[in-house]
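Below are the structure tokens for one structure; questions will follow.
Shown here: the complex without one of its protein chains, the others still in place.
Think of it as A and B in the order they're written, each chain with its own count starting at 1.
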Amino acid sequence: MTKSNPGHYFEDFHVGMALHHATPLTVSTGDISLYRALTGSRHALYSAATFAEANGYDGLPVDPLLAFHVVFGKTVPDISLNAVANLGYADGRFPAAVYPGDTLTAVSEVIGIKENSSGKTGVVYVRTRGFNQRGEEALSYIRWVMVNKRDPASPAPAPVLPDLPESVDPQSLNVTRAYSRWDDTLSGSSYRFGDYEIGEKINHVDGMTVEEAEHQVATRLYQNTAKVHFDGHGQKSSRFGKRLIYGGVVISIARALSFNGLANAAELLAINGGTHTGPLFAGDTVYAWSEVLDKAEISSTVGALRLRLVAVKDQDPGDFALRGDDGKYAPGVCLDFDYWAAIPK
Amino acid sequence: MTKSNPGHYFEDFHVGMALHHATPLTVSTGDISLYRALTGSRHALYSAATFAEANGYDGLPVDPLLAFHVVFGKTVPDISLNAVANLGYADGRFPAAVYPGDTLTAVSEVIGIKENSSGKTGVVYVRTRGFNQRGEEALSYIRWVMVNKRDPASPAPAPVLPDLPESVDPQSLNVTRAYSRWDDTLSGSSYRFGDYEIGEKINHVDGMTVEEAEHQVATRLYQNTAKVHFDGHGQKSSRFGKRLIYGGVVISIARALSFNGLANAAELLAINGGTHTGPLFAGDTVYAWSEVLDKAEISSTVGALRLRLVAVKDQDPGDFALRGDDGKYAPGVCLDFDYWAAIPK
Partner (left out) sequence: MTKSNPGHYFEDFHVGMALHHATPLTVSTGDISLYRALTGSRHALYSAATFAEANGYDGLPVDPLLAFHVVFGKTVPDISLNAVANLGYADGRFPAAVYPGDTLTAVSEVIGIKENSSGKTGVVYVRTRGFNQRGEEALSYIRWVMVNKRDPASPAPAPVLPDLPESVDPQSLNVTRAYSRWDDTLSGSSYRFGDYEIGEKINHVDGMTVEEAEHQVATRLYQNTAKVHFDGHGQKSSRFGKRLIYGGVVISIARALSFNGLANAAELLAINGGTHTGPLFAGDTVYAWSEVLDKAEISSTVGALRLRLVAVKDQDPGDFALRGDDGKYAPGVCLDFDYWAAIPK
């Protein structure tokens, strides 16, 4: 018997199970500074209190992806300590802005379960919600992971597969900010809603090489303690022989790189889906490109772009690599992320 | 004659001498974020204002080890610039919680002195106190270091050896917080005072590989400027041929790792002793294990555990390595740290 956390195995999960996660975290301007310094984030909305307040916020908000990583980090000890792979996300929403001084807690509910044919692992689907100190839901998302069974001989549960929306309906997001005082000079681009076309691809040009110290510092900032990211000694005998970079680090770097071409698509409204399509290691250089998948009218002054954000490594993002002729993700493609962003008209 | 700081040599110290250290520091939520991001700290008491306030604090406090490293850092230019080795700590206490916005200053008094038989070095004992901006003592500890003599020919002073308590009496610590609203779900463990037994050993399982950038950033955060930690060029001709990681970095990483098995032993009450038993270098992976050395009743709702925290590198902490048959510390053992932590009953 051990007092250290053994984590949950596939057999431990059942549909309807609620997991109240440990370590509430009070986010601060220190987190905002570190997030900027680690990712290169430079959207004016998440950089300047003046810009945010001119556009409907009560002060400088925390980047939704920072809040997402913090909430995700809390779920790791309960959900993915014995996970083999993080398979996907769906229906990610950010109903309340997070501000410095807010304390985030996380609760997950198991909404689906299915043993794999190997009998050694199964897939667990959870809906995770992050709440602030007033009990308001700040964010919510579905995630599914492949988890080891404790005992391959244990019987398979009846499979339950949740209804996964292909994408979030932007009309359901209750976007109230009008962006009526949006300043293109300060935001860094004059391209607005009307300038983007469905099918358009954007090369974000810049590259970011990730060092061990950087991804480790970022991942600890989020209190994500998955050992594959930190234990260089233990990882020597792993599949890759080295530390694996947390997928959230890739999402945030790619999103920060997307500023160069999508500066006005600043506010992340919803996450439709996301797949970590290949591993990233220290020393790799991340590049990114985007594709406009869809557009939606929100109000007379605001629209939304549905964007595919692709991170590639050590290659020209202007090649727009995604899948090969076999339909599989092409070599060096690390992330295929699908989200809605608000953008002024 | 030079305007740079030559530091003090053994001959410069005498019992009763007071050293008022430079560079008061205002600690902030930025320091809290960096401490978390650099160490992996995740005790709820030092992560969430809500949790801290529910348990008797006036807001989110600064981790006592962060305050300790800051105060320690201030003493380096006056005490250990010409030190050969940091030999030990005793009687460390934290009488007042430190909050963001507090400004810490440090004062040391020389309480003991003894020349070594070689005639080249001597041991200096100091009591260091850290004060907040209201002049309240926030922390206090005894430390002894081996310091070079300026001139081996200078006469030895009469030796004065201070009375070093083997451990701090937990009844003397005036612990008033009742932990009456301690939430095991949020703290991350259901193991409380009654679940730990004297002699019990706990394997903290996880490992943390330390990069040059990480220990350098942490050590500068504390304004500790000892050159062995930073000057890679100069260290090429040193005993180890490379930069040496500040021992405080090891203490904090090991303490953060100990969350996995000791999550409720969150509040560091006192430091009984500590020895840096082997060097740590960039690229090494730190693991930790703990032993319950003693238990003490504090109040009807709070107890204290006396814990030995051992950091090992590049080896399984489940081997519980400490000393070899010869009584010497075993290879790879980096830290033998002895402290009291409060824990709810």
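General remarks:
Everything below uses one rule, namely that a residue touches a chain if its C-beta (ideal position, glycine included) is under 8 Å from a C-beta of that chain, and two chains touch if they have at least 3 such contacts.
Being a predicted model, the structure only gives us computed values, none of them experimental.
Only one residue in the set A:D58, A:E136 or A:D314 touches the chain that does not appear here, and it is A:D314. Looking at A:D58, A:E136, A:D151 or A:E211, the residue that reaches the missing chain in the full complex is A:E211.
From the options A:S28, A:N132, A:N148 or A:T219, the residue with contact to the chain not on display is A:S28. Within the complete assembly, residues 2-5, 20, 22-26, 28-31, 33-34, 77, 100-101, 103, 105, 133, 211-214, 216-218, 220-221, 223, 225, 227, 230-234, 243 of chain B touch the chain that is not shown. Residues 28-34, 36-40, 42-44, 47-51, 60, 185-189, 191, 195, 202-209, 211-214, 217, 260-263, 283-285, 313-314 of chain A touch the missing chain (whole complex, contact as defined above).
Heads up, the rule we're going with is that only the chains that are shown with their structure count from here on.
A straight line joining the Cα centres of chain A and chain B is 36 Å long.
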